[in-house]
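Missing here is one protein chain; the remaining ones are kept as they sit in the complex.
So, chain A:
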Amino acid sequence: MAQDTLDLPLNFKFWLNKAVAWGQATTFESQQDVCLHLPQLQKFLQQIYETLKHMDFPVAIQRFPLIGQLLGRLCWNPFVIGYDENQKILMWCLCCLYCSEPRNPIELEANIWIRSLLCHLLSSSKLGPNEVGTISQALGYTSPDYYPKLLKNMVLSLVTELRVNHLNGFSIRKIIPDRPVKAMSLLCVPLLTLPDILPLLEALLTYHGDEPKEVLCSEFLEGVNEAFLQKKIALSESAILSLWLRHLPSLEKATLNLFENLISRHRNFPQEMECFTKDSLLPQAACHPSIFRIVDEIFRNALLETNGTSEVLTIIQVFTRCFVQAFQKDNQQLKFPLKSYFPYASSSLIMVLLQNPKDLPIGRWCQHLNYISETLQKIVEDQSIQSCGNLFEHWFLFIHFGEWADIAAEELLMLRAESPAALLWLLAFYYNPCDRNQKRTQTMVDAREAHGCIMKLFSRTPLSVKDLQAVAGESSEADTRHPYIQRLMRHLLLNFLLLSPEGHKIAQEFITTQTDEIANEFLNLIAHTTYRWRRLGIETLRPGKLARDLLQELQCYRTKSVLL
């Protein structure tokens, strides 16, 4: 393909051939071909301009004898001119070639030609496609007055037509057959980012033919999704829902895009994560169960492939929180039972997990956690005779509402739990769902021991980093505990650091002695804990400020160490 090589003359030939073949792009096939090549063409034009800008006309003509033919043909192709920044770059190219003081008839001719092409592009001399310019001109208006209005009215007319057609969808006679709708969607491809045509895009996206077959062309659907993901257009929720429902690749791409952005940019900033997630409109669209199930499927794969990394867990939890908000807001008119979102999980478990901690008095959190733990235990014990897949489904559901696991860890350290065993079981299940019965007994023994060790730290003054390292198992030669138990232990330890005054004093020192990976895990936990406190409105009861300071110090420290 042309862009694979940096050989400009070779590319030049390729694009000139294309321009000749396209003509003014009158057939559906040539239009499709233009649309396919538009992004590459823009890159090529940029390249040409970068070369031309250092040349005067004679040198340019020597280097590219057919430049006039290429530019002229492209300027007459509305697909090319309508796309993104093509028209701008073509204008720059033409401006480069203009001779300030023409020395021979060729340069004189070229100047006249350049001017006529520019006038054609901006149509200041000839308004409108037909002879309609006369009236506008007689009124004293020029193209900047005319085209925005014309375009608005064209869009309005087409939108009305589509809507009428849609309403008449079941009547015998349709105004527009599906083929022109397809052609319409293709013609919109170069114009996607032009704000004037947004109403047309939305009308097309919500338009359905009477056949199950897709009436919009895939170039259009992909293009709209791409422009939306790059934030070049702002679509309404209903339009984007319609796009994702009718075009699965777009939904997958949107979900992966969310993943990439959350992981690469917003990892340690839960508030940003939440804003970005909401802006993606995915949680809102997920109020439609079909969308939710597909997004959830992608989450499930990510979780399995990464073996449950904390980043993926966090993303699932943030997404679920946004989804629940949208669902509850939406559900006044709606429509779908919760079971349609989580078809494999028990309804009673869905209901208890869905309980927002904010809506419960703090004193009843432990009771609620006990209830979650009991419900899950019952299911897991039943699991012994059922398949492992079903166990996974319940764990996967619990993961969505991981906030309850965080609260369990906190309650364990604050000694508010009447039966710490139930909460420890919940935490152990969160970190290691796959244990068989016998192994789970061992896990519970380990978990209890870890909890006991940490609780003892409360009475130790002064506390040293060494004490913490001993508990974390770093002083012994090889920590034989299972990695899941180590993660559980770190979760509890972090809560200790935040909640005990002694622990807080040495928190930074301790965390900076950890490996990068573990330090990151701590940082992530602190960020999410402080954000949770703030969200639940319990910050004043907790050493929230201390935690925030710690977070800030650690972030500074890490930035410095990365720079060094």
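The rule we apply is simple: a residue touches a chain if its C-beta (ideal position, glycine included) is under 8 Å from a C-beta of that chain, and two chains touch if they have at least 3 such contacts; residues count from 1.
Assume contacts and distances are computed from a predicted model.
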Chain not present in the shown complex, as UniProt names it (candidates "Mitochondrial ribosomal protein MRP51", "Fanconi anemia group F protein", "Putative ribosome biogenesis protein RLP24" or "Proteasome assembly chaperone 2"): "Fanconi anemia group F protein"
Omitted-chain contact residue, chosen from A:Tyr146, A:Phe292 or A:Tyr531: A:Tyr146
Option touching the unshown chain, where A:Pro39, A:Pro78, A:Pro199 or A:Gly473 are the choices: A:Pro78
Full-complex contact with the absent chain, from A:Gln42, A:Ser123 or A:Thr309: A:Ser123
Absent-chain interface as seen on chain A, which is shown: 53, 78-79, 81-82, 85, 87-88, 91-92, 94-96, 98-102, 111, 115, 118-119, 121-125, 128-130, 132, 134-155, 157-158, 161, 180, 183-184, 187, 190-191, 194-197, 200
